[in-house]
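Below is one structure. I have some questions about it.
One protein chain omitted, others in place.
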């Protein structure tokens, strides 16, 4: 019988989609899950991420999935742990598994990235999704644009800005971002007028190309970034993204465990 | 090998019994459980029940168990999800799986409902258990009575009221309800005198018919609805109810999954 593998899922920030998605991916691969509840853990006694991670290693975890509020939490863990660590969200920095599921969703639609016009629209400055996706898409050959309300731009990233009205007309892919109220020190915009000025209204959606698709990492602020009735419209891929999230995470986990020599064929039979 | 089934257990209100009971039922049927911690989920980012449920569906859940504070939370989900949803408590409205385990416990005792005198006693106005049980028992042929302290009545339901002293003498089944302090805006009764005036004291228990049984959905406020020493007395079926809760939920899950064409025989072998 193969060795049981244990995945420790350490989420220091709230999550529904990403966490459940990893759990489903792990269980489909026959991996046991170790759930970590920050608020009932030794973190409340002051234990650091590093010590928490070393503890999981000592207790027998074979891999870790971590979301943490620091932009570069993984730096202190690299080279100090004898197992793969998957980044499930790093502060305002990166969210690579989200990026990969977005890429998969686009690829399923177009079969290529070359020449695709992708507009990333919304709260660019606070979005780890925007950071991960902009560079990945550019590298793969897409033309990447940003659209953002005043104050939501990120001038550290060198991508051209469009207005939302320009954006909807030219894009093949419109990647909306969530306004992250919890990362703004004050409510920096009037959510009631945001939709009309900067969001995807029904009128703007009508101006999109016939084949253009809508992505959003969710959770959606309905009526803010997007008119509520568009969340499940024909060109929306929002729930398709979530479904793809399970598959992409299964692929990432399997690839990493194989690289680390931890994966047994028997587990594959469970898929 | 059969497809893995995943059950998402979404509890938006506290629960020990019902939640654990569903988890045991699911695991006994070979179903994977997806645990949802409201306070560490995207609900704290403002995500709605509908979007949370659609997310679970997209991620691969085959069924959902939901407890939520709204009396009619299920209305927006009906017809919008491609899987069975089980109501594990709806505000002050209904609690059908509790009702079914109560019915099973009574049926095990008497083999019939016809002509049984059942008194539902306590905080009727806030009890989803009372609502579910009163109509179900009446439909099955029982004579249903209420007993309630002043202010705890529910005049929207047409059942005769008895005093607790009348109730204990006539009933075959005494269904006590918990005083739901958390649903009262102010502490509406003096818990110290409640037992003497309206609860099941040892004296009142002595006046019950020899065969009469006591039910309570728990958690019990010991010394309020019932004298603490009666919780495990010979005529109490309180812990029997909990045991039955697992079996009834297994039956409900199995029936629903069969209706939806999701159930595989292999799973049954795990029982």
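Just so it is clear, A and B label the chains in written order, and each chain counts residues from 1 on its own.
We adopt the following convention: a contact is a pair of C-beta atoms (placed from the backbone, for glycine too) under 8 Å apart; a residue touches a chain by one contact, two chains touch by 3 or more.
As the structure is a prediction and not an experimental result, all values here were calculated from the model.
Against the chain not shown here, chain A presents residues 1, 4, 6, 8, 32, 34-37, 39-48, 51-52, 54-60.
The chain not shown here touches chain B at positions 11, 14-17, 20-21, 23-24, 27-28, 35, 37-39, 178, 180-182, 218-222, 231, 239-240, 242-243, 245-246, 269-270.
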